[in-house]
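Right, I'll just put the structure down here and ask away after.
A single protein chain has been removed from this complex, and every other one stays in its place.
Then we have chain A:
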Amino acid sequence: IQTYIAFLSIFLFMYEYDGSLFVVGPTTKMNLFQSVTSALDNTLASDPTAVIFGEDVAFGGVFRCTVGLRDKYGKDRVFNTPLCEQGIVGFGIGAAVAGATAIAEIQFADYIYPAFDQIVNEAAKYRYRSGNLFDCGNLTIRAPWGCVGHGSLYHSQSPEAFFAHCPGIKVVIPRGPVQCKGLLLSCIADQNPCIFFEPKILYRAAVEQVPTEAYTIPLSQAEVIQEGSDVTLVAWGTQIHVLTEVANMAQEKLGVSCELIDLQTILPWDTETVCKSVAKTGRLLISHEAPITGGFAAEISSTVQEECFLNLEAPIARVCGYDTPFPHIFEPFYIPDKWKCFDAIKKLIIY
């Protein structure tokens, strides 16, 4: 198990590879952005129709995710587009409709909104509205996601909740390099348009032994990373590492055994795994950086109270960002850090 300290100390969590995934084949040490490059490399090698495009991807991308790919596979396959997200996604949809495997990069999830119409009104509905004559299942959109210590309003957002409300697309968020490569390859292979959010703070901070060959991790399957009996903890992306520490703190200081679940796919989400866990423990805590009102924890909360009402020993706890834009200097106060989550567990136990 390899442990790497997070890049910025204000986050106060340790990145730990949980070793829960059994993957075969030769591996090499990769950080998150390298695991993205590896997945894209595998794809370009095996699928001659695959193309990667977006702002600045040609030289390697602002986060180095596409380094080396243009030289290796050609400038007709890895290319820059004009600075226009609605164009990037619209172009990607058209390429996918015409049969190419289209992998679009949006430079930051914070800038995905100009493409909202193309994603929600077009990509998500292409197959349904055409009676399955046409579809853009070959489209995958990737974007860096989540807080990074200094990103402020426009380099820190987690917009998964906006897209969770849109039947027809899939929304996927990995917690580390091994999951990232497997989930990204699943998104690319999946015959539905997918949005893949990559936790930018983990691009360098998260390092694991990642298989060099292609492999997939199933979509819409949550992973129970750690079993427990007293409280169910649900999160995705970076927050999993916060909750991993919180689970240890709960065990040491409170003697509370936590079951930690990584949702992985936000839409369509794995209700069965979460409900099964809450039926066992009777207590649920959901945590995300995005603002609490209308955040995805609200959807999970609602479904769980419907399915597990009689099992619940306490109200469902949501530890999330406040209902403000993501602040700059106030980030340490804004984020759902391990102390807020720990405190929420205390309240769950004594309810």
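By definition in this document, a residue touches a chain if its C-beta (ideal position, glycine included) is under 8 Å from a C-beta of that chain, and two chains touch if they have at least 3 such contacts; residues count from 1.
Note that in this section contacts and distances are computed from a predicted model.
Chemist: Looking at UniProt, which of "glyoxylate reductase (NADP(+))", "Bms1-type G domain-containing protein", "CASP-like protein" or "2-oxoisovalerate dehydrogenase subunit alpha" names the chain we cannot see?
Modeler: Looking only at the record, the undisplayed chain corresponds to "2-oxoisovalerate dehydrogenase subunit alpha".
Chemist: Would you indicate which residue among A:E55, A:E122 or A:E331 is in contact with the undisplayed chain?
Modeler: In the complete complex, the chain left out is touched by residue A:E122.
Chemist: Going by the contact rule already stated, which one of A:T28, A:S46 or A:S130 would touch the omitted chain in the full complex?
Modeler: In the full complex, the listed residue that touches the missing chain is A:S130.
Chemist: Among A:G168, A:G182 or A:P291, which residue is in touch with the absent chain?
Modeler: Touches the omitted chain: A:G168.
Chemist: Check each of A:V51, A:V210 or A:A297 against the chain that is not shown and name the one that touches it.
Modeler: A:V51
Chemist: Could you tell which one of A:V78, A:V97 or A:V242 touches the chain left off the display?
Modeler: Of all options in A:V78, A:V97 or A:V242, contact with the hidden chain holds for A:V97.
Chemist: Spell out the interface residues on chain A facing the chain that's missing from view.
Modeler: These residues of chain A touch the chain that is not shown: 49, 51, 76, 79, 81-82, 84, 86-87, 89-100, 102, 114, 117-118, 121-122, 125-135, 137, 167-168, 170, 190-192, 220, 268, 271-272.
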